[in-house]
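Here it is, the structure, as structure tokens.
A single protein chain has been removed from this complex, and every other one stays in its place.
The first chain written gets the first letter, and so on, giving A, B and C; residue counts start at 1 in each chain.
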Amino acid sequence: MARIKAHEPVLLLTEDRKRYLIRPKPGGVWYSHQGHLKYDDLIGRPFGQVVTTHLGRKLLALQPTTADLIQHIKRATQIVYPKDAAHLVMQLDLWNGKRVIEAGSGSGGLTLAFARAVMPSGRVYSYEARPEHQRLAQRNIEQLGLKDYVEFKLRDIAEGFDENDVDAVFLDVREAAAFIPQVQAALSEGGMFASLQPTANQVSELTAALQKGDFVEIRVEEILLRAWKPVPGRLRPADRMIAHTGFLIFARKLNPEHRFFWMDKRERRRAAEFASRESEK
Amino acid sequence: MARIKAHEPVLLLTEDRKRYLIRPKPGGVWYSHQGHLKYDDLIGRPFGQVVTTHLGRKLLALQPTTADLIQHIKRATQIVYPKDAAHLVMQLDLWNGKRVIEAGSGSGGLTLAFARAVMPSGRVYSYEARPEHQRLAQRNIEQLGLKDYVEFKLRDIAEGFDENDVDAVFLDVREAAAFIPQVQAALSEGGMFASLQPTANQVSELTAALQKGDFVEIRVEEILLRAWKPVPGRLRPADRMIAHTGFLIFARKLNPEHRFFWMDKRERRRAAEFASRESEK
Amino acid sequence: MARIKAHEPVLLLTEDRKRYLIRPKPGGVWYSHQGHLKYDDLIGRPFGQVVTTHLGRKLLALQPTTADLIQHIKRATQIVYPKDAAHLVMQLDLWNGKRVIEAGSGSGGLTLAFARAVMPSGRVYSYEARPEHQRLAQRNIEQLGLKDYVEFKLRDIAEGFDENDVDAVFLDVREAAAFIPQVQAALSEGGMFASLQPTANQVSELTAALQKGDFVEIRVEEILLRAWKPVPGRLRPADRMIAHTGFLIFARKLNPEHRFFWMDKRERRRAAEFASRESEK
Partner (left out) sequence: MARIKAHEPVLLLTEDRKRYLIRPKPGGVWYSHQGHLKYDDLIGRPFGQVVTTHLGRKLLALQPTTADLIQHIKRATQIVYPKDAAHLVMQLDLWNGKRVIEAGSGSGGLTLAFARAVMPSGRVYSYEARPEHQRLAQRNIEQLGLKDYVEFKLRDIAEGFDENDVDAVFLDVREAAAFIPQVQAALSEGGMFASLQPTANQVSELTAALQKGDFVEIRVEEILLRAWKPVPGRLRPADRMIAHTGFLIFARKLNPEHRFFWMDKRERRRAAEFASRESEK
């Protein structure tokens, strides 16, 4: 049975449904609206138990999951939702040993999901232009014991990436279309690209930039999560859902001559027509 | 740049949009409708290149992703789609070092996704009652070089699991509700349970069984993937989509007295009414 | 240009985004948090203009649409959302001259949508068991000038309907499955049945009851409305949406021998197997 360790993250649930992510330091105290809690009363106990503050408020101490961490780390930027993070890890094919670039670091939420996916042999190269964001992301990653798997770089990515032949690149930046040459230079042949963009206009620009570069299998996808109320005799979807977090754009770096292998009949006919018009000029 | 190795999986794309997953053996030949291809013409070349069969048909040789493998391994059973596999890995919190039980093994598609998530320190304990399915899953896992991370067990799970204190259990079996006591015995305190069920009726039965057991935070979710046509000037969703693969049911093993920490106001009022009625009896 | 008439509904929009449905009576006053408004200052003016209360608050006076009315009439029951009402009117094939039964009347929201669809030659027969609901629905319908097209009946529908050979029946009652014989007796050959049910369990019960009766083309559908933020340069879906209002169940009354005309291959194979097993008994 897993036990609470000093300096490692604990998720505290309150009776009024709030969630706090803490890291107990020996001898320290957690101060909150719920009352005081001595960290030494927490350290060494098994996860999954209830502790009580000096005001008598009950707290349930849980081991946070990656999804919990993404949602509850200290943050200054919008998070990538766990549903999207999961899809990105799968589609970028991130697992032990893979080398992946992300830009920007944001608050480190996606960084931690990527780090846990590629650890222990892989690496995340996390680029960020704003020092205060980098510091926050760095601290979050250190506190989770993941710093051996992440290299942080303070850099405007317009200058390019240090790495090359990486397995995957993820861009969570506003003008992603502008950095496709840099992405292409860093990726291995067959390497995976992804980006998350909130608006349809950005998707148009980014897919246009990818089509001009050495990319094939360009895909645009949305992941929708619909929750149900788990009441056995009255089973029904929840009343409301999140309708949009972002569009996920994927592409694979490959000689564009190979684009043909992904085309359906209609796309091929168009490509053939285009080629014959070009040759007539 | 990654190169094709003997015995390791290669994804061949044909010009007519078919995909074949092969494992080149030195000295061997791949026979197909596309013509013959000597494996020695493949081994040692970089991925992402085009090779030609004796009939002159072009094939693009790619390194398959986990998502490719899930969809293209030899199989006798229905697959768990990559969109669902990704969500399961995230919500079951599977990463390096985690120990997870799955039942049944099926054709090994989810097994491989789980193995890659928990490798190298974690383990997948994969239970299956039908010998022919186990053999297929086992062969698929071996061919992918993942056998060190998976223990296969030929067993009717009604007899229970060998492991205990595991981090996660996933059930992909028809009568999942019947095996909740066995799941509970195997899971650690705070451990994660998940199941995939195609029908609403099964969801009702399973959530009822979970509510009777030591489980909290019971959730039912659907993941919908909506693809868009990546045409920059005429951006629009694809005409059709997969509307249903299955309902994903999640729960966390915890003392049910802690259920209170997840309840909203309405659920608490109901629980209080129920308790007061019970006490009046 | 349409002008505001005495006793006819007007939708008032406030500057803080509230909406009020009123019916101006000559000589009367509208009292509200926004201040007083003399109805005579409203009557006779064109719709689409701004009026001011004695507190100087601005109000925009609009002609309410059917969708506005459904959402803003006085009500004691849950409304049928306009998206579902629209689909029901289309699929029940309601237009001028059609005769339709609904049960219960609720607050009259769907009644008014049905009445406007079948007027002037058609009729809505609206059954309700609770007198206070009937009174509310009746008042709402009268105030909208639709009473010539609706017959209200205070009745437990277990006793059956007065009409027969009607074109359509809609049931918005909890135990809809129990009343299928009564529905069948009232419907014409080829007539349309529909119901709205919130839970999957109710859908199971209702479809089972329909299959035992003289019904074919049984369908279960959900209508999802996803709104977008209409910002031209930053086009994106709204952040949240309504994920569930209810399941819509449809069926057509027809000799069940004609069920065959709707079956696909798989359903036919099953039906044939079933028939051959039956004949062997």
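Definition applied: a residue touches a chain if its C-beta (ideal position, glycine included) is under 8 Å from a C-beta of that chain, and two chains touch if they have at least 3 such contacts.
Keep in mind the model is a prediction, meaning the values are calculated, not measured.
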In the complete assembly, which of C:T53, C:T66 or C:S126 touches the absent chain? C:T66
Candidates B:P26, B:G56, B:P131 or B:G233 - the one touching the absent chain: B:G233
Determine which one of C:A86, C:A103, C:V124 or C:A186 touches the chain that has been left out. C:A86
Sole touch to the unshown chain from C:E142, C:D162 or C:E189: residue C:E189
The one residue from B:G27, B:G145 or B:P198 touching the chain left out of view is B:P198
Per the touch rule stated above, subunit C touches the missing chain via residues 1-2, 13-15, 17, 46-48, 50, 60, 62-63, 65-67, 82-83, 85-87, 89-91, 93, 95-96, 113, 116-117, 119-121, 165, 188-190, 192, 200, 203-205, 207-208, 211, 218-233, 235, 247, 249, 254-255, 258, 260-264
Where the unshown chain meets subunit B, residue by residue: 198-201, 226-227, 233-244
At which residues does subunit A meet the chain that is not included here? 200-201, 203-204
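Quick note on the criterion: only the chains that are shown with their structure count from here on.
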Can you compute the centre-to-centre distance for subunit B and subunit C, using the mean CA position of each chain? Integer Å is fine. 43
From the mean C-alpha coordinate of subunit A to that of subunit B, what's the distance rounded to whole Å? 20
If a residue has to touch 2 or more other chains to count, which residues of subunit B qualify? 200, 203-204
